[in-house]
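Data first, discussion second: the structure below is written as structure tokens.
The complex is shown incomplete by one protein chain, all other protein chains being positioned as in the whole.
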Amino acid sequence: MPEQMADTPPNRAASTVDEKQFALEQERFQRGVRMATPFISVAIAVLVGSLVILASGKDPVAAFSAMFFGAFGGARQIGETLLRATPLVFTGLAVAYGFRSGLFNIGAEGQLFLGGLAAAFMGVALGGLSWMLSVPLILLSAMIAGAAWAFIPALMKAKLGAHEVITTMMFTYIGRYLVSWIVTGPFKAEGAIPQSPMIPASSQLPRISDVFTFIQPNRAHFGILIGVVAAIVVWWILKYTVLGYEARAVGFNPTAAETGGISVAATTIKSLCISGALAGLAGATEVMGVHYRLFDQFSSGFGFTGIAVALLAKNNPLGVVAAAILFGSLSAGAGTMQLEAGVSQKVISIIQGTIIFLVGAETIVSWAVSRVRRARGGADV
Amino acid sequence: MRSKSSKIVALLLALAVMASLAVGCAKTPAPAPTTPAETPTTDVKAAMVTDVGGLGDKSFNDLSYAGLQRAEKELGVKIQVLESKEPTDYESNINQLATAGYSPIFAVGFLMTDTVTKVAPQFPDVNFGGIDIFFDPVDSNVIGLNFKEQEAGYLAGVVAGKLTTMTDADPRINDKKVVGFVGGMEIPPVQKFEAGFVAGVKSVNPDVQVKSVYTGSFTDAQKGIEAGKSLIEGGADIVFAAAGATGNGTAKACKDNKALFIGVDSDQYNTIDGIGDTILTSAVKRVDNAVFMTVKEAVDGTIKGGENKIFGLAEDGVGLAPYHDWDAKMPQEVKDSVDKAKADVIAGTVTVPESK
Partner (left out) sequence: MSADPQAACELPPNVGQDRPPILELRNVSKRFPGVLANDDVSASVAPGEVLALLGENGAGKSTLMNVAYGLLSASAGEIVVDGNSVQIRAPRDAIRLGIGMVHQHFMLVEPLTVTENIVLGMEPTNSWGLIDRAVARKRVVEISAKYGLKVDPDSRVMDLSVGMQQRVEILKALYRDARILILDEPTAVLTPQEVHELFQIVRELVSQGLAVVIITHKLDEVMAFADRILVMRAGRVVGETTPEECSEQSLARMMVGRDVVLKIDKGPAKIGEVVLDVSDLVVLDDRKLPALKGVSFAVHGGEVLGIAGVSGNGQRELVEAITGLRRPSGGTVSLKGRDITHDDARRTIAAGVSHVPEDRHRRGLVLEFDLVENVALGDQRREPFSKHGILNRSALDTEARARIKDYDVRTPNEHVAASNLSGGNQQKLVLARELGRNPELLVASQPTRGLDVGAIEFVHRRIIAERDSGKAVLLVSMELEEVMSLSDRILVMYEGRVVAEFEGGQVTEEELGLFMTGGGRTPTEPSRASEEDTGA
């Protein structure tokens, strides 16, 4: 058989062009899926919620419009939404920072309790000081307390390889029981109720509408602004500092990070402590801006909802703010939905659960998207 | 190939989860105000805000709601309930109800003390009732609805103190003359139950010993099991638990270890599945009665704020639940003692101590 070598068509040196084009296509596709997943998840969750409402014999349109009004219908409602978003911004940031470093800080709840404890204690102790001094000091001590609560699991992870999911969870239990004991005993206010004494006004985070009186009265406090600042700072740390760069490198590929001269152990400890500090702020702002004191149930699992917030935000710090506001609005609108449409607030839990599930199962969404693309004759590589 | 089919499995799982969620929700009681038939009309609109336990807690939230439902049926008031998911909800829920014109509004549980105190002055025309809340100070439109737990505990103590010496009445009763008490957190309502229980036991049988354990929790059933076991091992044949859901664990420990149980707050014969004749009775707080009476005062126009009401045996605010499975075999002597103790307390000839 003769060698039938086809001559190279001159313009078929296109292989390099194709190579670049291919990389670009891939990049765009991945980015698209990443961006679309949260929105698709929320949409499906609302659909599921509607079906549930329908199944219980109620009108989903009325329910959701009541909910929307309850969350955004006016200054009071928006205030409620922001109030509820505040702790979730911090816990969402905490969990997201952990994820970016390859750590699943499932114990943000425990760090939050310690932050709350520190805030209540320092809030009372610093009662005589001007707020300009006491508020920053309280926030700082809450960050230290949250970081400290994360430090031991971090150390156990770095030195012994103990998995942080187990250890931070265990520390959550310890933290909660610690707070429960402290408010029933050593740090209990006078009276029958197991709760800490109230922190003085100088230690409180004021309501925004109390300071800017042109805003109609609502419950949103300055914690939300601190949260936005924290989100920007976390974003900046991740993108513009060596600390964040190394955290992300370890998060994506610890082996390559190690090869690049990054200490995986030290980075793990730093990242989990930063995560803990952010969770601690959630506890502090709840104490300083909402309850003005500490008690057993002052957090209804904000640390755990923070996981959902981080997932929905795809661990993007600025996305966390948006996701927290979404979750906050669900929570704020729930009351109005009960009142106006007679729909149980448990529907809200279902919607939240569905969002968490779908966001967690991103592969499903990206699979569905690629199916659609394939059906349209697009790439599926 | 493999990854594709696993994704399909995941998708199916997702649908299954959603479906089960949907079914689960459909079963939850939808608190829908219904129009009552053939009842007198009134323009009173009564409402309540649950604590984070929500409806279905088989305790104060459900009891309060039962009181409202009775008022709806018998008095024709319009009722509404808002469930709270988190402590942050308390204030917004109460606020929304007050804004919507409901009065009286009941806040269930002492964790709403601060909230009611804060919101009440903003709505001077609305009456607020706090279940298990002792207001100090108390606003003119606020009523604290409290209970003499010690009186219910006292009756429970009489039952236990009598029965523990009657080894013939039931094979589960031993001759050790020890009864047990399991408490949740060491807070006044629980301590009052305990004090009344001890006093009741001693009043009928001074040489019966009462052993007490506090678990520090109202939610951890496992702790209740452990506490119950340790008391039973220590000789107790009857255990009274005033510990919320933790007490349900104690009931299980009693059933498993052939001991007898006394419930708390609501009639726990109905709330603990399969408890059967392990339960003698329950020391109940008639939150439903207190709520109903308060609504009735509102309808009658006699409602008066600015005070902390304390409901005792005399007001039918506390009491003992029926004996149920034990009704037939409960010795008449025990029943008589209970009736006498009740009469004495109501008459004032006996004052039950609030603390040990």
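Observations on the model:
Labels for the chains are A and B, by order of writing; each one numbers its residues from 1.
The definition used in the following text is that contacts are C-beta pairs under 8 Å (C-beta built on N, C-alpha and C of every residue); 3 or more make two chains touch, one makes a residue touch a chain.
Values in this document were obtained by computation on a predicted structure and should not be read as measured data.
Of the candidate positions A:Leu178, A:Met198 or A:Leu243, contact with the unshown chain belongs to A:Leu243.
Screening A:Ala257, A:Leu339 or A:Ile356 for touch with the missing chain picks out A:Ala257.
Considering the complete assembly, subunit A touches the hidden chain via residues 1-6, 8, 12-16, 18-27, 30, 239-243, 245-246, 248-249, 252-253, 255-263, 377-381.
Here is the rule we use: only the chains that are shown with their structure count from here on.
Subunit B contributes residues 4, 7, 10-11, 14, 17-18, 21-22, 25-26, 28-33, 52, 54, 80-83, 85-89, 91-93, 96-97, 100, 110-111, 113-114, 134, 136, 185-189, 216-217 to its touches with subunit A in the complex. Per the touch definition, subunit A reaches subunit B in the complex via residues 48, 51-52, 55-58, 80, 83-84, 177, 180-181, 184, 191-194, 219, 290-293, 295, 297-298, 300-301, 331-332, 334-336, 338-339, 342-350, 353-354, 357-358, 361, 363-364, 367.
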